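Worksheet for the structure shown next.
Just one protein chain is left out here, and the rest sit where they should.
Chain nomenclature is as follows: A, B and C, assigned in order of appearance, with residue numbering initiated at 1 for each chain independently.
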Amino acid sequence: MNRRKFLLLSAVAVAGLTLAPAVKPAFASSKLEEDVKKRIGVDFKTIKETADIKITAPTIAESGANVPITVESTIPVDKVERLWIFVDKNPIPWITDVKFTPQNGVVFLSTRIKMGETSNVRAILQLKDGTFVMATKEVKVTAGGCG
Amino acid sequence: MAIGTAIVRVPKEAKKGEIIRVQMVITHPMTPPRRDPQTGQEVPPHNLTKLVLLYNDKVVSEMNMGAGVSANPFIALPLKVEESGIIKIAYEDNKGGKWEKTADIKVV
Amino acid sequence: MRKKAILLSAVLTSLFGAGFLGYKHAKAQDQELSPEEEIRLVQEFNRMMAEGINPGEIWAEMGKEAFKKYNLDKCDFGLGPGKIEGALAQLPRYFPDAKKVMDLETRIGWCLQQYAGMKPEEVKKFVKQCWGKSQCMGEYDAIVMYISMASNGHKINVNLKDPQVKKMYDIGKRIYYARIGPWDFNCATCHAGQREARIRATLLWSADRPGEAGKAVSIFPKYLVRWAQPMTMHYRYAECIRQMRWPTFEPHSDLAVALSTFLYATGNGTEIKVPGIGR
Partner (left out) sequence: MKKKVLIASLLLAGLPLVATPQQKQKAKKAEESVKEEEVIAVLKSGLDQDPKFAWKLNQDESQKICSKYPSREAMPAREIQRVMELETKNINYPQWGIFWGDWKEGKNVVESARGGRFATYGFPDKPTDKGGNCYACHLIEKGVPGGTMGPQLTGYGKRYGITKENMNTPEGLEKLKTVYNIIYNAWSVYPCSSMPRFGYHGALTPEDIMNIATFLLHPDSPVNK
């Protein structure tokens, strides 16, 4: 067990995530791809990156227990069905999904999430026309304090 | 003191048509399924599953979440205000817990 | 004779070693980011975390009820019974009724004995209710949060002209630099000096760099995301002392008051902003 893993295991909030069994059959697609398929019913590989979604998140997080992320988009809210947040390397990549309506005025979400280790964070927008677009931001999870 | 104590914060006043941010925080452990480090036994998860943002009793946003959201979750969502009224946040967790918290908004 | 030879060689090697390690500040090799860049980025993380509502504020709401429940409206924090606005900013101070210099938490403990009928052991248990736990919602933490937040916007103003307070300050400062314990630490090991250093990824504040002590204490109680609960100043002392490998810290002790007097007085002039948030 390396130092980082040890720290993660001892971090109460993240302990469960790292200990949850990760099923990984041979030749399977990544955990993220499986989770996206299961929850949204779309092939992750077909989702295009767009500059119309902006993720604000720290480049380095001192703790994986509480990573502040903010997602905003210039795509008009009435064209948007739902916003999905995933973290590639979490045992359960899905974090949250939000259904937006025109009453929201704009696509925006700010929250704090758990990250088991350094990973990409994905913000996927499910549009009313049935297509998907996404933005990606890498967050490096490090360890702080005396231990 | 208990799980489910919440704060909802919005600007006191807003202009008609203005998009405000509804900020909220609630005490909740958001524990994922885990093994007790001492006993090795599985501890079931305990997390919020759903949050609904209502504006004058009309649903604006619905949010599903799992234990990947941090403990004592902070969330901010946008809202376009048209008239004075009540903003309500309703939470549910996977053990049947239900909580509500409201805030008033005045349109000037 | 053999012993002497060993000693001599030990002396020689250590002298040799001292020169030998001249290149101790070696450059980071093949690393994407230097430690200095990492420190800056981690600060960014902390700034982002401070946006929005601090979950610690919920404790203040709970503390408002507990404050009444334990008759603390009878407690004089230095500005008159029950008056808490700005109370934290002028503490620690000397209290004639207790004949002691007290900081906020020590005063709360004293009042819990006076007005809530708690025995000293009961107070200790009450204080330590959430120590070593996570996601713990304790009434004591709530009370401290409630009283502390009532001083938001006030500037720390410890009265060092009072000789009793000054003496506690002097003792606190000496303790701050006392190397003791089985790991040779003092407070200054981590929190002094001009050079910026970090412990793992966490930047350490220094009592020697202007403004930093004030910035450090003015945000307590501080909400810790890793335990999902706030940490009071005395719990902070306990944790530092645990990491220093000293015997377990006793809250509301003169040790705590001495440290508070030194730290808050060093931070005189700093605006109180409670709760802070951090890892």
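In this section, a contact is a pair of C-beta atoms (placed from the backbone, for glycine too) under 8 Å apart; a residue touches a chain by one contact, two chains touch by 3 or more.
Please read all numbers here as calculations on a predicted model, not as lab measurements.
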### Contact list for the unshown chain, restricted to visible chains
A, C
### Message
Touch as defined at the start, partner being the missing chain; which of C:R40, C:K64, C:R200 or C:K273 qualifies?
### Response
C:R200
## Note on the structure
The listed residue (C:M49, C:V123 or C:I171) that touches the chain absent from the view is C:I171
### Summary
Touch with the missing chain holds, among C:P81, C:G117 or C:G132, for C:G132
#### Entry: Sole residue of C:Q43, C:Q113, C:T189 or C:N268 that reaches the chain not shown, by the stated touch rule
C:T189
### Summary
Hidden partner sits against chain C at residues 3-4, 7, 10-11, 13-14, 16-18, 20-21, 23-26, 28-31, 35, 128, 131-133, 166-167, 170-171, 173-175, 177-186, 188-190, 192-193, 197-201, 204, 208, 238, 241-243, 245-250, 253-256, 258
#### Entry: Contacts of chain A with the absent chain, listed as residue ranges
2-4, 6-7, 142-147
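Keep in mind that, in the parts below, only the chains that are shown with their structure count from here on.
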### Query
Considering A-B alongside B-C, which chain pair is linked by more C-beta pairs in contact?
A-B
### Task
Please report how many Å separate the Cα centroid of chain A from that of chain C, as a whole number.
35
### Query
Which whole number of Å gives the spacing of the CA centres of chain B and chain C?
32
### Chain centre separation (chain A, chain B; CA means) in Å
19
### Task
Return the residues of chain A touching two or more other chains; collapse runs of consecutive numbers into ranges.
13, 65-67, 110, 112
### Task
Identify all positions of chain C at which a residue touches two or more other chains, and write them in rising order.
52, 134-135, 225, 228
### Message
List the residues on chain B that touch chain A in their complex, please.
### Response
19, 21, 30-35, 37, 43, 45, 55, 58-71, 73-80
### Task
Enumerate the contact residues on chain A facing chain C in the complex.
11-13, 56-63, 65-68, 110, 112, 142-147
### Query
If you look only at chain A, which of its residues touch chain B in the complex?
13, 15-17, 19-20, 65-67, 70, 87, 90, 92, 94-114
